[in-house]
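Below you'll find the structure I mean.
The other protein chains are all here in position, but one chain of the complex has been omitted.
And now, chain A:
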Amino acid sequence: MKELLRGGNCSSRPRALLMSRAKNQIVFGKGRVRLRQFQQFLDFGERNRQFPPSPATDYLTMTFPVSPQDQAALRPASARSYLDFEKPVAELEAKVQELRSLAADGEGVQISDELFRLEGKSEKALADLYASLTPWQKTQVARHPQRPHFTDYVKGLITDFSPLSGDRQFGEDAALICGLGWFRGYAVCVMGQEKGTDTAARIKHNFGMARPEGYRKAVRVMQLAARFNLPVISLVDTPGAFPGVDAEERGQAEAIARATDASLSLGVPNIAAIVGEGGSGGAIAIATCNRVLMLEHAIYTVASPEASASILWRDAAKAEDAATTMKITAQDLYRFGIIDAIIAEPVGGAHRDPAAAIQAVGDAVQRALEGLLPLSHEEIRRSRADKFLAIGRTV
């Protein structure tokens, strides 16, 4: 088992490979785009998760306690990956695992007490750590490569999902996925950004950064939803709208403005759940909803911490300061009345138990939806507008 995992472990994937791929050029729409600038996206997982593994505790190549359900939910061949600040927990969990394998070798009786004690300690360390994450740590959790993405939510919550493609004007944008389906007995329209889980998928989905076509598709699908009286569920997870020549050329700003406009015109209820990063205009375009929910460790920003830092401090390295001063966490935003509810994540973040996180989002969305269904179309529209107009007036 140990050997097997070692072979397929993501930690053994050479970082150099990723870097060299990142330097290649690929074709993006009309323009030839170098991928170097996307390194942060390509390897944000690598960068965040790797701290030098010491020879004594080679936890990165060890197995970890996962339930069969978890195992199914986790992506293939990936052991648990740790963020920098999770190091103490990682060490504890590694020790637990060490003991567990010793116990399995037949020395169980003598060490079961110790194992029990350590397990408790490690669980507590994890819970304590996640109970008091700093805004910057939350930013890293929100971007965790194993955090469930749009596609995972659709798999877990929507039956008969039927994706709809294209804006009928220019093209299709895989960064923002729209579709129809059944959500717990309700026929709905679903939309959201998909970041992708491996390099190929990330490139295909443009790291969740939509172009004008994506937003125009969203407008088209919202109008479809309105005609067929389908509530709209938005799952927001984007670093922001794509900043590129082609996007500007085709009116990125106008597309976003029209999407916000369309969201505010809807007579059917719409509910947004910010499940990862809610980045700027790229997020608000589909997050102007009757109810805005947010996962416990998600972030919602006017500009990414990196962008804010380079604007305000003229230094992108101040991202950590920016994350703190900009008040981007669900807890702050709830206090400000920007979001309507916080959805609790499994202990240790959504990436530790994606299935549970997905169902928690489903429960919260269902509750919000059922509260809105009795309202008339006029009430839905008016209450949405009133809600946004009230934001900030009582701070």
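Please note the rule applied: a contact is a pair of C-beta atoms (placed from the backbone, for glycine too) under 8 Å apart; a residue touches a chain by one contact, two chains touch by 3 or more; residues count from 1.
In this section, contacts and distances are computed from a predicted model.
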Omitted chain, identified by the protein name its UniProt record gives, among "Amidohydrolase-related domain-containing protein", "Glutamyl-tRNA(Gln) amidotransferase subunit A", "Succinate dehydrogenase subunit D" or "Acetyl-coenzyme A carboxylase carboxyl transferase subunit beta": "Acetyl-coenzyme A carboxylase carboxyl transferase subunit beta"
Contact residue for the chain not shown (choose from A:201, A:302 or A:347): A:302
Contacting the left-out chain in the complete assembly, out of A:142, A:158, A:189 or A:333: A:333
Chain A residues that touch the omitted chain in the full complex: 31-34, 36-37, 241, 243-245, 247-254, 256-258, 260-261, 263-265, 280-281, 284-285, 288, 300-303, 307-308, 311-313, 325-328, 333, 336, 338, 385, 388-389, 391-393, 395
